[in-house]
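Note that one protein chain of the assembly has been removed; the remaining protein chains are unaltered in position.
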Amino acid sequence: MTCLCFLCVSRDYDELSSIMAVCIAVIAKENYPLYIRSVPTQNELKFHYTVHTSLDVVEEKISSVGKALADQRELYLGLLYPTEDYKVYGYVTNSKVKFVIVVDSSNTSLRDNEIRSMFRKLHNSFTDVMCNPFYIPGDPIQSKAFDSMVSAMMVQAC
Amino acid sequence: MESHEEKPIIYTMENKPIVTCAGDPALFAALYSALAQQLPREPMEWRRSYGRAPKMIHLEANFVQFKEDLLPKEGNKALLTFPFLHIFWTDCCDTEVYKASVKEDMLRWQTTLKHHGSQDWLIVVVESDAKKKNKTNLLPRTSIMDKIRNDFCNKQSDRCVSLADPLKESSRSQESWSSFLTKLRTLLLMSFTKNLGRFEDDMRTMREKRTEPGWSFCDYFMVQEELAFVFEMLQQYEDALVQYDELDALFTQYVLNFGAGDAANWLGSFCQPVRSWNGLVLRRPIDMEKRELIQRSEASLLDLRSYLFSRQCTLLIFLQRPWEVTQRALELLHNCVQELRLLEVSVLQGALDCWVFLSCLEVLHRIEGCCDRAQLEANCSHTVGLWTYATEKLKCLGDLCGLVSKNGPNSEDLNRTVDLLAGLGAERPETANSLQSPYKKLKEALSSVETFEKHYLELSHAAMEMYTAIGRMRSARLVGKSLAEFYMRKGDPQSADGFLQDSLKSYVAEGWSLQVTHTRRQVAECQKLLGQTEDYLQTCALLASDANLTDEERKHFCQEILNHANQSSQTESQGESVDQKVALSMAAFAQLRELRFQPASPTVHVGAALQLELRLCSLMPVAVRLEQLAVSVHFSLEQPGQRGSSLSTPQRRIPAQCAAPGGVSPEGAVLFPAISPAGGGPLGAGMGGAGAGAPAALELYEIQDRSPSDNTLNTTGVVCKNVHLLLRRQDSATSLDTPSAGGSGGSVTSGGAAAVAMEDSSQMLKTRDVTLLPGNNSIPFTAPSQKPGTYTLRQLSAMVGQVQFVLPHIYPTVQYEVYSQEPQLTIEPLTDNLLAGLPQKVKFTIVTGHYTVKKGDALQLSNTDSMPILHTNSCTARIVSSTGELVGESALSIHSSEKVTSISLPPTLPYHTLDFQLDVLCHIPASPARLETERLTNGEVRHRPKSRTRYNSGMASVDQKVSIDCPWSIYSTLISLTFYIPFKAKHSLLSAGKRKYIQVCLQNVSDTNFRLMDPSLTQRQQNSSLELDSLNPKEQQLVHSKQSVFCLWEVKWASEPPACLQFSFVASFAPTEPADAEFKPYCYDFQLERVSTLYCLRAEIQPADGEPQCRTGTLCGLDVSITRLTEPTDSERDDEESTESEGLRTTKLMYEVVDNSSNWAVCGKSTGVVSMPVVASATHRVLMEVMPLFAGHLPFPSIKLLKYLPHNVTPVIPPDTDSCLENDNLSLLDKGLEDQSDTASLRSRGSIHSLGSSDQPLPPASRGLPMPRLEPFSPGQVFNCSQGRQVLVLPATDDHILEVNAT
């Protein structure tokens, strides 16, 4: 019965407009921001605070890895915490670099799978940055390619 | 029994599935209790439709008296009231009774059931022996069963069961019970499956219709909840929960769709404005009020949500998953807020906040209610979210109701408050008597400023504690920060300060610049209010240099600093003695980028000019004028011995400096790592991670491990040399970025400021009135260099009025050396060695060191006549500065008295070099002087050892000591120059019969070529008639290096010359170039004794008689004749060696024929003594026989003639045998003489004068007993005519000898 119910639900989703991430951040293993970008319309500082605070949960999840089983040790950390207005998702690379995506709570079109794929995109793009000879590991990310990829994730289509 | 009938059905957990009982009530009543408790004992597996997992369930039932109206009417979907099974009880055991009554009842019962289309029935026949006893005509029990079976249950015989002696404790009754119960359970389950299945199907079809108009969510809700209830009733909470979750999802979906535009008409009721916001209610299992609202389709969105959640909550708690409740609660609350927004439901401002606040607390209380402390603490990661949410909401309410402002709420605030409270309605009964209910909390909080603060603080601290407890420090700080903001608005900076500092520190540490900036501004505000001037200014500096701020803002903060600087200076000028001096860390104000030394090498002599250029990068947005910029210098005296007066030694200090990272480069520059004042730490760490910029970089090297035995490689590899450094890198790194730490906030800076307080060191580099423009500035300094020692730059400080920016330590260490040097004079030859006898150039070098050569200073050279200083009036001195460029030249004036030569020096500055050249001439020491000394010192000539030491250079040398008085010292310096004598002379006496010749051999031992002119030989004492006529060429001759010239003189005399003759040879020489070089004399003195010839010796060899020639192996005659040539000299006359006999004076001679080349065999005696009359031309002949041993031209055997002294005669001092070199055959004579001559020759060798020897050891013969002695004649006294003659010897006739000869 459950399955049935969700079938119909997902059908209803399709025609929804999609607002993508409102803030995307890359954070070094030492927890300082390598890259952080948010929707220009909203208060940048607020996002910085949100992202920074979310590191708490990220660390919590990472540290719990020891106990966790292999299948729970995936890089995607899932929903870090919801706030009234935002949902904050986390992802950590094996190099302990953290990605954080903040999504507007009103945005229901983005569910786990979409978020996952966004993180994958981020990770791939970040890897390219790392492999770029002009990038010094540990420096803030200036790569245009990375930037445009991120802004693609933040465009509002509706 | 009645009780069962009357019992009203209410929705409680006591609900059980209904089973009706018909037939004999008394019988059932007896069994009821047993049945009720037996039924649930055994679990039963429930297989279910839709592939859902089968479950074991314990069945219970609510047995009620059968009534027709219990049976559901058409279309009544109610499940809870639905009787799932109907049982007919009977214990009749005889057919009569059965036929009579029981059958009727059953029929009636059956028909009603059929009429309502219910097949779930069962007939139970109870048997008891008791009844049988008093019965007579008995039928077998089975018959009754059979009757019933074929009367009612056609082809479903299993619907009739028997129960034997249920009230007995017999095994029989036991098993009959269990079989009965199993049957009962099976039938119940069958009924469930059937009926629930049917119900679900209906429900589904109903849901499918949801897109149709007129479909009501509420109705559907009721239906599905019915199902949920049943599951709950069957204790299938999981399934029950699923029902609610589905409803939840469905509703959410609808709201979203609505938001997306397709209006679902039924949503209307939920869109109605929110009128009450009295939070969730979780204390009741079922909130009937809300349920009814829903039933009546009057529920608001909040009502629905609340009800839904309360049900979920209940179920979750049954499922022992309280934490899921908290989790879901947070989602729910967020979600509701979103949905209300989405549906644009009109809500009174703040109403939602109330609702959320209440709900949060409600959930928290509910959870606390159902689990103990330990569990709570273990899981506060779940609950903390709710706490903070509640806190936030309360804060919003506070703001809204003007409870946060300094001056309480105003009227409209109060109105708002009233409205909000109105929306809460009355407190619910179940919490009414609890003191800490959310309801009460909220009311209280909104009632007054104080109470609000109380509650707000309570909540905030709770949240912070929980966060810290689970190590979510950032979140805790964030709460702290909002708390600080609260305090600030309440005008209580004191309390705010701590929180702000704390979070600021963490942001700096983690390098989140935006937060840093934001928080720092708050800190600044706070510090300003607190009047922490120093910290405030420090913060201002940081903000003024903060790129995240706009120029205006930065300028403003910069101005703040300047204002303070000026204002306080004014107050001082007004005479108020408030010392406003403030020391701040420079890191935020400006950064030291580079230090450059001019000249490049940071090692200078005392008093030298050393420029120091400072590259300072100002971080201020505007130009800042500094009263003074100063670098404090630590001075450490140079340890003696660490650096002599030599220039080279200081250099070895510099590598030591370079060892420090960023040491002085060859260009004399020291670079400083740039650190960003705001987020320096972590960025540095980032660099560290990247391996660059790390304090200690990995140093790897190749190693080759060779086997000790044979040098083959065992292993090679890569090793790390500085492991120790790398392993303790972390702490060293932290020590590195102290400046940025200093900038990281008030508290730290104040700590830093203590260290910052300028150490007032004696030495200071200062410049006044510097204007620092934004960006790079370069400021020149002159470094002090008065005292010798090491100067280390310690601190950098900039004064702006009363404000002083200090760089507490300059790292990497920068230091420069100042050395002092003693003045010194050196004299060295220009050529590699000086030659005596010629004017030679020597170079005087004066390194002035710290001494200043004043006008009139002069060098005083004490003259020695052996080495005069030659005046060349054209003598100029060069003055060269320490850096090596020519400063000046000036002519030297040289005056010399007989004692001293004084050279007056031109004035010269310290640390300059003064040099000039002088000609000196060293006379070749004259021999006579030496001869006398020789006698005195028993032949040990002073300079001989030196000449020995110089022997290898092939030249004799003379050391000349010059003592010089220098103006800078009272002691006179003694300098010795070594001169080499370019020539070596030897003489020899040659005789031909009575004629005599003197030969002098002059050897040029130097490396230079010379011209030689008019060599002359003169006798020293002009007494005799001796004449020397030269056989030498008149013109100059060249003597090339290492070549010799021979000069020859014939000596003639009229009268008898004295026994001892002294000669001196003089030749003038000059170097070949320059051609005009003047000739200098070279003289060589020597003496000869007993030059005249006494005896002539002649030998003849005759072949054997009748032989034309000598032949080998045959005896030949050797005829030796000794002839006296001169009359006895008066010296000889009173000579003891002659003896007087009958008037004729004779002297004894001994001859000896020796043949050392063993050409001859002397036959007979080869020696003999003859007595010779001492008269001219007295002759003595000796014949003897010799035999040639070889053929060919054989030299004559040599013949010696010696004085033969009888034993009584005392020996005279024997003659000097220096000239023995001339005929060394003498040395072959006997041992004594041999070594004597040897020593002589040895001495003469290497000495300047070949007359080297003096004391001769007495011939060994003379030692011991007196006995006859032999004494040689002095050279030239015996002339051997046949010296070197040869005689032809033919070989003997035999061939084989001939062959021998051939060799």
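Lettered A and B in written order, each chain numbered from 1.
Please note the rule applied: a residue touches a chain if its C-beta (ideal position, glycine included) is under 8 Å from a C-beta of that chain, and two chains touch if they have at least 3 such contacts.
Here is the rule we use: contacts and distances are computed from a predicted model.
Novice: Name the omitted chain as UniProt records it, choosing among "Sesquipedalian", "Transcription initiation factor TFIID subunit 13", "Trafficking protein particle complex subunit 6B" or "BPL/LPL catalytic domain-containing protein".
Specialist: Result for the unshown chain: "Trafficking protein particle complex subunit 6B".
Novice: Which listed residue, B:Thr715, B:Ser874, B:Ser897 or B:Asn1156, touches the chain dropped from view?
Specialist: Counting the whole complex, the residue in contact with the absent chain is B:Thr715.
Novice: One chain isn't shown here. Among A:Val26, A:Val39, A:Val57 or A:Val92, which residue touches it?
Specialist: From the options A:Val26, A:Val39, A:Val57 or A:Val92, the contact with the absent chain belongs to A:Val92.
Novice: Footprint of the hidden chain on subunit A, which residues?
Specialist: With respect to the unshown chain, the touching residues of subunit A are 29, 62, 65-66, 70-71, 73-75, 92-96, 123-124, 126-127, 130-131, 137.
Novice: Of the residues in subunit B, which ones touch the absent chain?
Specialist: 689-691, 697-704, 712-720, 723, 726-727, 729
Just so it is clear, only the chains that are shown with their structure count from here on.
Novice: Can you name the residues of subunit A that touch subunit B in the complex?
Specialist: Subunit A residues touching subunit B: 1-2, 4-6, 9, 12, 15-17, 28-33, 44-45, 48-49, 52-53, 55-57, 59-60, 81-84, 105-106, 108, 136-139.
Novice: Which stretch or stretches of subunit B touch subunit A in the complex?
Specialist: Going by the criterion above, the answer is residues 50, 200, 204, 242, 245-246, 249-250, 253, 256-257, 260, 330-331, 333-334, 337-338, 341-342, 381, 385, 389, 467, 470-475, 478, 507, 510-512, 514-515, 518, 679, 682-683, 685-687, 689-690, 692.
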